[in-house]
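The structure follows.
With one protein chain removed, the remaining protein chains of the complex are shown where they sit.
Each chain gets a letter, A, B, C and D, in the order it is written, and its residues are counted from 1.
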Amino acid sequence: MLISLVIGTTVSTIKDPTLSGRKLLILRQTDVDGKAFGKPYVAVDTLDAGVGDLVLTAHGSSGRMTELTKNKPVDAVIMAVIDHLEVGGKVTFDK
Amino acid sequence: MLISLVIGTTVSTIKDPTLSGRKLLILRQTDVDGKAFGKPYVAVDTLDAGVGDLVLTAHGSSGRMTELTKNKPVDAVIMAVIDHLEVGGKVTFDK
Amino acid sequence: MLISLVIGTTVSTIKDPTLSGRKLLILRQTDVDGKAFGKPYVAVDTLDAGVGDLVLTAHGSSGRMTELTKNKPVDAVIMAVIDHLEVGGKVTFDK
Amino acid sequence: MLISLVIGTTVSTIKDPTLSGRKLLILRQTDVDGKAFGKPYVAVDTLDAGVGDLVLTAHGSSGRMTELTKNKPVDAVIMAVIDHLEVGGKVTFDK
Partner (left out) sequence: MLISLVIGTTVSTIKDPTLSGRKLLILRQTDVDGKAFGKPYVAVDTLDAGVGDLVLTAHGSSGRMTELTKNKPVDAVIMAVIDHLEVGGKVTFDK
């Protein structure tokens, strides 16, 4: 899983019919302190996450292992909202 | 999913028999403003997308989770055409 | 899928028994003009492609979605031989 | 599989219901001497590994091939704790 920051939202009228009503958020991977790097990607939100939340995303076929994404043409899902991260005995991120 | 711009088309006479009639488009990944970067890749179009459209693509086995790509040897599919993207409260792309 | 150039051949006496008789070619990813970049990788040929052909390859589990690769330990397959590519209204590659 | 060092822990109250009670650790890939490089990622621990352990992680759908991760939305699992590594006749890592 990747530690990622939710940075934005997408709107698509024309999409695969199985994705109707699914929320597709824009994210960027972060370091353990929640600082974003790299290029944006899009994941399905199943946990009512919002812009500014630090989350974990599962990719590939694992992105389809939730009730809302099963058998759908999506390859990334938010499966946890992070409360805090601890590295080397120090809290590096706290919600 | 990757935010990508449709930049071109492919023609192949010799291909896997299950792909007959499938439209294979050339894309490049973009940033949230629709500016392309990186190297071209090819995805199946299932939504009648065209050159110049900003779209979302699903990869790997998730690329086979549409009616048109099921059980076919393809690893990327266009599953949404983007209307607009919003990051940090600002519209970064509008069709 | 990746646009790739077939650059060479492999010979292996010791291999998984299910791969007996399968042709494993060496490829490099290319740009839309067929110019190769990056490091070599190996894919199964199912279309009688040859060295010098520009092809499309499907990766991961999608590489097993042809008659010849089903259930085999291979993660890339040539599933189309490219006739031509067109980008921005211009033919960038013609066989 | 990747050789990786466990560097930290995550806490998430809001997560996919199937992940209740699962331990999600933070790792970084290492070289054969156990020196970490690259960006952090998160994997499920199934072997009671702890911070400071050098481990192997399996990714993608293979991350779901353990008793604890089957059918869950996770894409990386710790499936071995490394005792030692040997390269070119020399021990490069010893627990």
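The criterion applied here is as follows: a residue touches a chain if its C-beta (ideal position, glycine included) is under 8 Å from a C-beta of that chain, and two chains touch if they have at least 3 such contacts.
Here the structure is a predicted model, which means the values were calculated and not measured.
The chain not shown here touches chain D at positions 1-3, 29, 31-32, 37, 46-47, 56, 58-63, 65-66, 69, 77, 79-88, 92.
In the full complex, chain C contacts the hidden chain through residues 7-16, 18-19, 24, 26, 39-43, 51, 60-61, 63-64, 71-76.
In the analysis below, only the chains that are shown with their structure count from here on.
Inter-chain spacing, taken between the CA centroids of chain B and chain C, is 20 Å.
Taking each chain's centre as the mean of its C-alpha atoms, chain B lies 32 Å from chain D.
In chain D, the residues touching two or more other chains are 60-61.
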